[in-house]
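Removed from the display is one protein chain of the complex; every other protein chain stays in position.
Residue numbering begins at 1 within each chain, and the chains themselves are lettered A and B in the order written.
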Amino acid sequence: MNTFINVEDIGNLQQALAEAQEIKNDRFKYQHLGKNKTLMMIFFNNSLRTRLSTQKAAMNLGMNVIVLDVNAGAWKLETERGVIMDGDKSEHLLEAIPVMGCYCDLIGVRSFAGLTDREYDYAETVLHQFIKYSGRPVFAMETATVHPLQAFADLITIEEHKTKARPKVVLSWAPHCRALPQAVPNSFAQWMNAADVDFVVTHPEGYELDPKFVGNARVEYDQMKALEGADFVYAKNWSCPGVTSPADYGKILSKDMSWTIDAAHMAVTDNGKFMHCLPVRRGLIVTDDVIESPNSLVIPEAANREISASVVIKRMLESL
Amino acid sequence: MNTFINVEDIGNLQQALAEAQEIKNDRFKYQHLGKNKTLMMIFFNNSLRTRLSTQKAAMNLGMNVIVLDVNAGAWKLETERGVIMDGDKSEHLLEAIPVMGCYCDLIGVRSFAGLTDREYDYAETVLHQFIKYSGRPVFAMETATVHPLQAFADLITIEEHKTKARPKVVLSWAPHCRALPQAVPNSFAQWMNAADVDFVVTHPEGYELDPKFVGNARVEYDQMKALEGADFVYAKNWSCPGVTSPADYGKILSKDMSWTIDAAHMAVTDNGKFMHCLPVRRGLIVTDDVIESPNSLVIPEAANREISASVVIKRMLESL
Partner (left out) sequence: MNTFINVEDIGNLQQALAEAQEIKNDRFKYQHLGKNKTLMMIFFNNSLRTRLSTQKAAMNLGMNVIVLDVNAGAWKLETERGVIMDGDKSEHLLEAIPVMGCYCDLIGVRSFAGLTDREYDYAETVLHQFIKYSGRPVFAMETATVHPLQAFADLITIEEHKTKARPKVVLSWAPHCRALPQAVPNSFAQWMNAADVDFVVTHPEGYELDPKFVGNARVEYDQMKALEGADFVYAKNWSCPGVTSPADYGKILSKDMSWTIDAAHMAVTDNGKFMHCLPVRRGLIVTDDVIESPNSLVIPEAANREISASVVIKRMLESL
């Protein structure tokens, strides 16, 4: 595995889930793979869970880890040719990225969507620069449009907690005070489409996810109807993906608090489990009662980030 | 050992001192204990000595170390229930802390006193949140009211340099230009009360330490009288603890430069050794002559921070 961006990169999901359990039972089993190998984690944006869980996974696998915090504002890379670089960009990506590749064996990149230029964000420009110029396997640690380490951890969590062969999984938009990227719902939709689940997406009109990710998933604009009989409720806010109205890309179209997941929402599910990628704003996305209930999976879900990262890094080490 | 906050946590002091010397003679003796174990060091405030010495100690013990610098201002955790989190707090402690616990085996926390709300500070609110919600053993790396890794290192240093079975140890307040917390004098007093020393505290009126820490220690308001015959002079500034005048909590009550430890002060001691936890402001706390004299222990005292941290982490690893 040389890139980890989309669900296709992980191959057969049942095999990936089996590997996840194998590693969860013995996190240090593949420690020999990482000996004398270095992971470089490059953050253009802040991180708590992703940084900690990925670093832990790499150390479990015996790797050395170098963390590089790149202030998105301070490190402006020139990307054009023919430019006289006498402004605020002190380095060209054609030098910076190959050099980073010199000092490591694997690269993880975090680079969020700017939410102003849909074409630039959805082209995954920064991620693809690293893939093209670093000379190293590259995995996404949440990029402009995807967060596959999260989606894989979510899938592991659903597999561990499902009580039916084919559970109903509902991705529900919920309100938020800031404009958030679509990376998490994009990847979640993509992975659920590939998994053996009954997948439904619900959100207010205008929040349609990009077809590249949501595919033929059932979209239900009536949230309560969508939640009926759900085994898993995956709450998440996202800003306008700009599919039906490109001019609204990245905007907040609704703050409708009736979409906040509360006990009344959970009541229509089939004893549904509550999931969220965290961090979560209580009172907007979900009520205290729901997130603190025995049916809340947010902590085991976060714990599985170490497992999804372990499988991905293990695969990449095996491919070196 | 599942928490390290107060002197009671370390148990028998003679045994702890013996372990300290054992580790000092072979810092890597217990390296097998930390294999595949991860220490997470969480800093809400800046650190030089504590960060370096604790990281070194954990590496000596074979651990992996993750350092998390949390800007106290930027990472505001919601602590209340029933709140709509639409302000500047993006995560609730009930999610944030358990998640951090997911990715490590031990947690060290630095979180200074705010010096505005005595009750909040002396309740050790942040530290106890980590103890309650992280699911991991937690040790203080200077918190609102204690700095036990420093006090333990001080005790080791006194043990190494004492020339009498029961030396006289004087904790002396000294002036400073800024309002400082009471964590260092609190822990020093607590540990000296538990140790086999003749302990005296001296400070201007109003600077009385909290009874929880100073206990029945002898308090002498005449600094020169207190220093007479001292074997160890432990200088430190602290702001008003608010014991006798709660409204003055955290305030500077005196900048009396006659309290600065100089040659005249040391002259009344019994060839006393000078100690300070560092960083120290020369000219306020102590003169150049005294801190540079052969009787100054500030550097070996700092070096013993690696040793005290090693014993504490070793104990916690043994208890896992």
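By definition in this document, contacts are C-beta pairs under 8 Å (C-beta built on N, C-alpha and C of every residue); 3 or more make two chains touch, one makes a residue touch a chain.
Not measured: the values here are computed from a predicted model.
Trainee: For the chain that's not shown, point to the residue among A:Ile5, A:Met40, A:Ala57 or A:Met266 touching it.
Mentor: Final answer for the missing-chain contact: A:Met40.
Trainee: Among A:Glu22, A:Glu91 or A:Glu160, exactly one should touch the missing chain; which is it?
Mentor: For the chain that is not drawn, the touching residue is A:Glu91.
Trainee: Among B:Val184, B:Ala235, B:Val298 or B:Val312, exactly one should touch the missing chain; which is it?
Mentor: Within the whole complex, the residue contacting the unshown chain is B:Val298.
Trainee: For the chain that got dropped from the picture, name the residues of subunit B it touches.
Mentor: Against the missing chain, subunit B presents residues 27-28, 31, 48-49, 52-53, 55-56, 59-60, 177, 278-284, 288, 291-292, 298-299, 302-303, 306.
Trainee: Which residues does subunit A use to touch the chain missing from this display?
Mentor: Its contact residues with the unshown chain are 36, 38, 40, 64, 66, 68, 78, 81-87, 90-92, 94-96, 98-100, 102-104.
Criterion: only the chains that are shown with their structure count from here on.
Trainee: Just give me the whole-number Å value for how far the CA centre of subunit A lies from that of subunit B.
Mentor: Centre-to-centre distance between subunit A and subunit B: 40 Å.
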